[in-house]
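Provided herewith is a single structure, encoded as structure tokens, for subsequent inquiry.
The complex appears here minus one protein chain, its other protein chains still in place.
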Amino acid sequence: MRARLGKMASNRTFWRGLASIAIFLVLWEIGSRSEQWMAADIFAPLRDLVRAMGFRKDYLPWVGAVPAPSAVLASWLEVVDDPSYWQSWYMSLFRVMAGFIAAMLIGIPFGLALAMSRTAYGIGFPAFEVLRPIPPLAWVPASIIFWPTQELAIAFITFLGAFYTIVINVLGGARSIDARYFQAAQSMGASRWDIFRRIVLPGTLPSIVVGAAVGMGITWEVVVAAEMISGGGSQIGGTSGGGLGFFIWNSYIGGSYEQIVVGMISIGIAGYASSELLRWGGRYVTPWLKVR
Amino acid sequence: MAAALPVGAADGAAAVLRDTTPFGDASEALLARIAAIARPAHYAAGARIYGADDPADDIFVVVSGRADHVFKPEVGAREPLKRVVRGGVFGWAGLLLGQTRRLATVTAAEPTEVLRLDTEALVGLLESEPQEGGHVMERFATMIQREFTLPTLLAQVRRLSGPLTEEMSSLGLTMYRLSLWLKSPRPYLMLIGFSLLLGFWYLAVEAWKLPRFREMPGLTTVVKEWLSPEPTYGLSIYTAEYYQHIWMSIWRVTQAFFLATLLGVSFGLLLGWSRAFKAYVFPVFETLRPIPILAWVPLAIVMFVATESAVIYLAFLASFFATALNTMLGVESIDESYIRAADCLGANQWQVFRYVIIPGALPFIFTGLQISIGVSWFSLVAAEMVSGQYGLGYVINTSYMMVRYPTIIIGMATLGIVGYTTSALVRIAGDYLMEWRVRELALTER
Partner (left out) sequence: MSRGHIVIDDVVKVYDPEGAAVLAVDHCSLEIEPGEICMIVGPSGCGKTTLLNAIAGFHDITSGRIVMDGEVLCSTDRPRAAPGPDRIVVFQNGALFPWKTNLENVIFGPVMQGKLGRKLAIDKGRDMMADAGLSGVERNYPGEVSSGMRRRVEIVRALMNDPKALLLDEPYRALDSLTKSVMHEALLEIYYKNKVTIFFITHDLEEAIFLGHRVAIMTTRPCRPKKVLNVDIPHPRDYGVLTSKRFRELIEETSDAVHEEAWKAFQAGEKEG
């Protein structure tokens, strides 16, 4: 571990990356404070240029409206003390897990069934492909009408988001298993069930892991949107109980733009962490892929 | 031995040719021309017509009798022995790619009459008939593969040169593929799948009125509304408003997609090509990427005063990340040998980039584009639902709020169709640009 840290430190790429993030933050800070420094007289020509380009405000286009990283950090330190912020985390995480696990439980067998049987594929896949282009969020109203509680409605949407990805990946993985593995198994007298258990399942595992990681990312996308659109479910005052998506939306309505960015970064971290966790678990489950 | 046909006998020859697979549906004119170059020959029972590895000069059409056609073992045919009788054609090795010698030994099992066609003369004749010539070659190819059980890679016929044979081939190929598809169980299974889906919807909502489904709009309601000239809720294929909404959404996606493709591909190419660029830029890219696009909605509204730009920005962002990432992966996945080969052949850095890197990364780029257009729609719909005016997402959202339930479904279905069409367009563009890949994949089809 120490050796790895040491290697990281001497690695040129690592320092370049750090430098670039630092530069990015500095540029962001300058840009978002542009309303302040552009008010100075020396920047009059710049102000004229901005107006000439058609923007109505006296700051750098787009960046100027974004809250500065320093402000965001300050806001974050405040919010961390607020229990409702953490409750938002919990709510979103709960919804993500619910939808994701459902998608895995239904999607993996469905995908495997389609891969194993030509008839099943012929019947199931075209119908699946017809439904797939409909974005999960388009299902929100239908979902709300159908499901008794708003929680279930949101969970259904997150389920849909991950479901399509998982099935596609499982299918792709199963079909790309080298035909010779099947032939080898058959020549050794394997039954259909054996083949499924010992060749298709392990062979598809890497694709399942990829599908799960990507699906997880999509689930977070969907959860955030669903929370924003459907008003966040239980609304026990303020920002609590709504999930991170609702937290962001609420911050916008309430005019605390710094909190918007806090929320965005929080979700980014949450999504990234869950995908990484999955990938890590995936490596554990497919040890044979490690040898490179 | 074999002399040219006397006048009048050509009709008989044409009739014999008509009975064969390759020439079976050729036009009268073409058949007459082929018959004119046919030379009859006669073999006694037991006579050897030719041996494997002899030069492949003539094609043989059996008029009567029987020839025993035995492939040499190296060829790897599933059934080496093929008995050829009237209507059969053998001796076509000269038509195969890269073959100049016989692949089989042929003996006359009984007294046999044949028509001999000089291979090069026949090919020349077919080349002069652009439409038909390609078609005849296709039928040769089919016959060779089906009736003579030759392994696929060996059974490739030569390309006829000539302007129209190319077009004919791809159209002919499509028609052929279509006919194969119709004969397989696939379209019928597909129908079963759709009927199950739609049937369930109909039964659950309208026939059995299952508990949760009662509130949903039913299949017949939606269909009637969609196709009605006077829709109750104002949106059907007959209303102009319907098309306005569709157009708004498509227009937004188009803008976002093109912008994202332009910026994303350039960005991705740079990321893949320059290690320094990647070291500086990729970390920031990867930090921003996990933030769900929709989490940007409020910020986008703040940044872009006009909601239209905000919506397009959101669709753009999602596409951009997907495209840039896949492009980068595409460049990185190019086999080093190709770059080295180009270096050896004297290409400079720019030429390597243009003639090796870009075409080499295209397959990945197009995969990225297909993902990107899907993601674009995904983000667009969400953005429209939250903050748009017009557009399909907006329709779905407002229909819900105005309790116009069938319109919700109409919106969803329209989204599905439009989304699918745009994806298909991207895929077709990819297939067109990467003809080489389509052919390569066709050869390795499972």
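Residue numbering begins at 1 within each chain, and the chains themselves are lettered A and B in the order written.
In the analysis below, contacts are C-beta pairs under 8 Å (C-beta built on N, C-alpha and C of every residue); 3 or more make two chains touch, one makes a residue touch a chain.
Everything numeric here is computed off the predicted structure, so don't read it as measured data.
J.: What shown chains come into contact with the chain that's not displayed?
T.: B
J.: In the full complex, which of B:259, B:347 or B:413 touches the chain missing from this view?
T.: Selected residue, touching the omitted chain: B:347.
J.: Thinking of the whole complex, not just what is shown, which of B:12, B:87, B:111 or B:359 touches the missing chain?
T.: In the full complex, the listed residue that touches the missing chain is B:359.
J.: Sort through B:338, B:353 or B:420 and give me the one touching the missing partner chain.
T.: Answer from the full complex: B:338 touches the omitted chain.
J.: What residues on chain B make contact with the chain left out of this view?
T.: Touch with the absent chain occurs at residues 74, 97-98, 153, 156, 158-159, 161, 335, 337-338, 340-348, 351, 355-356, 359-360, 362, 434-437, 439-440, 443.
What we mean here is this: only the chains that are shown with their structure count from here on.
J.: Could you state the distance in Å from the CA-based centre of chain A to that of chain B?
T.: Averaging C-alpha atoms per chain gives centres 32 Å apart.
J.: If we count contacts the way the header does, which residues on chain A are in touch with chain B in the complex?
T.: Its residues touching chain B are 12-13, 16-21, 24, 56-57, 62-63, 65-66, 119, 121-127, 129-131, 133-142, 144-148, 175, 179, 217, 220-221, 224-225, 228-229, 244-245, 248-249, 251-252, 257, 260-261, 263-265, 267-269, 271-272, 275.
J.: Considering only the defined contacts, which chain B positions touch chain A in the complex?
T.: Interface residues on the chain B side: 185-186, 188-190, 192-194, 196-197, 212-213, 215-216, 276, 279-284, 287-288, 290-299, 301-305, 374, 377-378, 381-382, 385-386, 392-393, 396-397, 399-400, 405, 408-409, 411-413, 415-420, 423, 446.
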